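A protein chain is absent from this complex, but the other protein chains hold their places.
Up next is chain A:
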């Protein structure tokens, strides 16, 4: 594997005495759209939190560009690594443009306030997510799908080559899920390295270029979806008997759970 911009090395992750993962080593490949998947409580969100430096490993380390992420200034990290958490909060009455503009935080300082460059980047981020015409609307008036695009625009305004997204499609209906995933795919094609936690196996198989399957806090399988989405892996990861067929739309693996698999 070539240089990994972001990696966990022999990390112990958990909350207090509740250890989720032990001796976890994960390399995020550069330029790929990595999707982390697995059953509930498999440790996928915990891994993402660790990669985003929201959770410090009790042993081992998380490396950004080969250096311990916790030894780097957090604002410098924020210029390399953007994060869209699961439930971000939109302040009452904030407009779309104001919210997106807050993504410029790591590029500003006491002596370097709002600039023409900030203005340009915010406009670009809103254009890329197709929310330019919502600029002056209140975020609380928007639909769930629009709101998610606003949040993605805010992270884009951060101008980071790496993007982490924690379950970006949760709470969205199917149309908006696809819309958000198509947007992610576009951002990936434009050259960014994406890491997302997704619930839907078939969406993961269709959009990811690199899959990490987890169970019980450990990585069970890792690789291109075509290679690792097999009936055996799905059985091992999810305890789900299934068949795999080719997705007639995309040619990617499609998981069909067996009829009456459970009582």
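By definition in this document, a residue touches a chain if its C-beta (ideal position, glycine included) is under 8 Å from a C-beta of that chain, and two chains touch if they have at least 3 such contacts; residues count from 1.
The rule is simple: contacts and distances are computed from a predicted model.
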item	value
Undisplayed chain, where the name is taken from the UniProt record, one of "L-lactate dehydrogenase complex protein LldG", "NADH-quinone oxidoreductase subunit K", "Cytochrome c oxidase subunit 3 family protein" or "Iron ABC transporter permease"	"Iron ABC transporter permease"
Among A:35, A:64 or A:84, residue touching the chain not depicted	A:84
Contact footprint on chain A, counting only the chain that is left out	52-54, 74-79, 81-95, 97-99, 101-103, 105-106, 108, 110, 113-116, 119-120, 123-124, 126-128, 132-136, 154-155, 158, 164, 166, 190
